[in-house]
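Only a single protein chain was left out; the remaining protein chains are all shown in position.
Chains here go by letter, A, B and C, matching the order in which they are written, and residues are numbered from 1 within each.
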Amino acid sequence: MLRYTFFRLVQAAFVLLVMTFLLFMLIGMMPGDPVENMLEGNPALTPELARQMRELYGVGVPLPVRYWHWLTAAFQGDFGFSSLYFRPVLEILGPALLQTLKLMIATIVLSIPLSLLLGAIAALRPGGWMDTVISFFAFASISLPNFWLSLILIIVFAVQLGWLPASGTPLAENPSLGLQIYHSILPVTVLTMFFVGPLLRYVRASMIETMSSDYIRTARAKGLSETTVIVKHALRNALIPMVTVLALGFGMLFSGALVVETIFGILGMGKMIFDAIRYVDFNLALIGLLLATIVTLVSNLLADLAYAWLDPRITLK
Amino acid sequence: MSVATPALEVVGAGHVAQPNHPRLLRVSSLSVSFPGAEGRESEVVSELSYEIAQGETLGVVGESGCGKTMTSLAIMGLLPSGAKVSGSIEFDGKDLTAFSPRQWRSHRGREVAMVFQEPMTAMNPVMKVGQQIAEVLVKHERLSRRAAFGRAVELLASVHIPSPERRAQDYPHQLSGGMRQRAMIAMALACRPKLLVADEPTTALDVTVQAQILDLMLELQETYGTAIQFISHNLAVVSEVAHRIMVMYSGRIVEYAPAEDLFSNPLHPYTQGLIRTLPDIAQPMAELYTIPGSVGGKRPSGCRFSNRCPLGDARCREAEPALREVMPRHHVACFKVN
Amino acid sequence: MSAIDTELAGIPSAPRQTIWQLRRKRFLRNKPAVIALAILVVLAALCVLAYPYSLLMGLDPNETNLLMRFRPPSAEHWLGTDSLGRDVLLRLMYGGQVSIAVGVLGTLLTALIGVLIGVWAGFLGGKVDAFLMRLTDVVIALPMTPVLIVLGAVDLSKLGLSQALASSPGVVFLRIVIIIALVDWTTIARITRAATIEVRQREYVKAATVSGARHLYNVLVHVLPNITTPITVAATLSVGRIILFESTLSFLGFGIVPPTPSWGNMLTNAQELVISAPALAVYPGLLIFLTVISVNFVGDGIRIAFDPRSEK
Partner (left out) sequence: MNALVEVDNLNLHFPIDGGFFKEKLTLRALTDVSFSVEEDETLAIVGESGSGKTTLGYAISGLLSPTSGRIKFGAGLGGHSQESPVQLVFQDPFSALDPRMMVGDIVAEPLRLQGVSRAERLQQADDVLEQVGLPAESARRYPHEFSGGQRQRIAIARALIAKPKLIVADEPLSALDVSIQSQILNLLNKIKRDRTISYLFISHDLGVVHHLADRVIVLYLGRIMEIASRQDLFATPSHPYTQALLESVPRIGRGRRKPGQALKGEIPTPLSPPPGCVFHTRCPRAQEDCRHHVPELLPAPGRPEQLSACHFKD
């Protein structure tokens, strides 16, 4: 298990390294002068120093060389300055990451029980009316453009009814938890609506398959009650593979968070990345994307470990 | 349908294998059908009547689609939803067809238990073997989890699984095929049921292991006095365990007789064919007998075997022969047998 | 051999239904899928009618008229006008053309990449498979929308395209199709790989190999025809996903850029109008939703109709 974890961490680190290169190249192809963007915003840079740096990194220096410079600096903990915020990028990204994680965790905490409940109900009588309604809901969930759902919820609940705020960030200096939750209702609703559909469809399909398996018949042949059969025998088997689905969903949820944060004005990772790309903040965009990749890589790793822990058939050695 | 209904007196007291043993199960005119495509009903079991005495082994033989599995699911109350059942199933004086779901649950696992063909898929892959056995005892004998687990270890020992304490802590995939089937048998016998339904219990196993499992079943039957409904497509396997044998074809019983009678004097052309098609170590033959045609497909009118029967004539294609007792305890459903 | 002669009696002779007739029958029995298909046909027809409609009404989708801003629905503008005085219905029709075209073309490209990689990995197995699947894992690990935005932000002139060409509508359109395909191929690749591995192990492939068949023969003759079902289903479902990707990108300003209308970019400024003209925020999103959910229902219908478990 430890050896496996170590191996996977090494693998993830390698993937991350490859990603830094790819993203560096891509971002280097954004409009504007990347060297200019890289140097901008660093208050410690005197015009003289800036000139020297420009000579060092400047026009004519091929992208891979510039990447090498960036990488060596990054290994020393220097990820550069944000040209948008005039601050070191790490300072900006810390709170942003926290903000996004709050949003995502709230969504996951809501989505898992909801999808379990609805998925299991739908699976009990496939083709029944409950299944039809729940399946329609699931289809709606995966088909709704989340930016549009955000707009519609704002129109209905913020503009027309005036019940909820249209902004995801409270204006107060040190908002209370209640106030934070109040402002998060709409964004979390959108994200949950976006996330619950795929999960629910998965739970349903997995439950239907499990319920028709031989060991469920064995459990019934033992005279166990239907609740025991479903909870003890079916659900556990149906849920083990869901760990993987959740991990893959993490990346998807991050994508959803980007849109929602942008619309509701939440200063999270998504909005940071979006702004950074829109205003060509080279350093911020690069680190933002890398952090997002790390988050998904780690979630995948955790999923694999959890899978092995839950399923006795899998041994990680 | 009434033409083909074997009247209840046909299945009388006269042909219990061990006459001193009282009757345990009586199935009368059991039919099972499913709603098929475009509103047509498909009947998988038709007008089945048979009995099992206490401690008796009934062998049920037939090829794919003959309805042998559906019959056993019917007596377990485990037919898939949508199945339509008619007729009666009487178990130890109780009418199972009138059972509520709750009554079924206290019946299954305690009075009657089942062993399936594939021990790998029939066990929950993420639950320890010992727990899966203990579960039955917790449910029916109200034992504590700890006590039940202890009993499970004893049961594993009683089916000759070496180091049962360790095996009880294993998951099914950690056991070999033969050991899994032993564990399934231990699970089925946990509450000493009166009837064990074994659906092709040795088909997935190698011959040497098959022999071990057959031995084990006979040994346990002797110890516990359990009656067994032993279902198999393999006539030879059935011949080694059964007191009486019921041959099914296309949802019906075609012949029903004590094991020795069935093999020494098979009466139905289908039974005769089945026995004669088997290559046997004892008697080499240049050319094997063949039953023409294939199993399944559209049912002919009249006798369901008429399209493959060497004796089939116009009468066979008009009416379905009823199951009659032509010799003491020997029943056959064929017009050509006197 | 009398036994063999009687075997002939068992050969079916009644007129048979082809597999496609069976599938069509099963699909038509699935009401939600049929309704969804009808909706799709209507939507597609509506989009195709954009040009005749503009001729009929004498309208131009991109001509701004600041005197005609935010007009309510009228005989002249059936759904009213937008913030720049353009006819909303006409722009929705043209926008739909873009969305559907991106969805279909993107799916074709996605399927092409996914099938090539999936068959390659699945059939050869071993190291090639391990490498391609790691690659797939990496792409899946990427957060889609941010990556799409970066790709959308790439300055094509830095790749050697002239400025004018880089910003021409055709190139912008193709670029959306390509970048979506670059990140979306993984689903089809995985499904194709799994199906290929299953078919590769079938005994008819072994029989052909023993008779001297090579990889290419087996892939073309045995594998591809037998994996069309899962690929078709996956591809149908990816149409909806790609339409959503495109609309999100366009909404965020990195996809189809105005003045060319798309359902996504028609919502870009809607946030500022939620108070003054909420209807403008409703129509495009509703159409995206309607299209995507219909595509998904049709895809699900195809899946059920093609399911080998219901084939005899």
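Quick notes on this structure:
Keep this in mind: a contact is a pair of C-beta atoms (placed from the backbone, for glycine too) under 8 Å apart; a residue touches a chain by one contact, two chains touch by 3 or more.
The structure displayed is predicted, hence computed values, not measured ones.
Within the complete assembly, B:263 is the residue of B:34, B:99, B:224 or B:263 that touches the hidden chain.
Within the set B:114, B:291 or B:332, the residue that contacts the chain not displayed is B:291.
The omitted chain makes contact with just one of the residues C:213, C:257, C:290 or C:304: C:213.
What subunit C contributes to its contact with the hidden chain is residues 1, 3-5, 7-8, 10-12, 16, 19, 202-204, 206-213, 217, 221-222, 225-226, 311-312.
Listed by residue number, the positions of subunit B touching the unshown chain are 63-64, 176-179, 206-212, 214-216, 218-219, 233-237, 239-241, 259-260, 263-264, 273-275, 277-282, 284-292, 294-297, 308.
Definition applied: only the chains that are shown with their structure count from here on.
Distance from the subunit B centre to the subunit C centre is 52 Å, each centre being the mean of its Cα atoms. Counting only residues that touch two or more partner chains, subunit C has none. Chain contact summary for the complex, subunit A toward subunit C: residues 15, 18-19, 23, 26-27, 29-32, 136, 139-140, 142-149, 151-152, 154-155, 158-160, 166, 248, 251-252, 254-256, 258-259, 262-263, 270, 273-274, 277-278, 280, 285, 288-289, 292-293, 295-297, 300. Remark: subunit B residues 76, 78, 101, 104-110, 113-114, 116, 118, 121-127, 135-136, 139-140, 171, 173, 184, 187 touch subunit A in the complex. Those residues of subunit A lying in contact with subunit B across their complex are 213-215, 217-226, 228, 232-233, 236-237, 240, 310-313.
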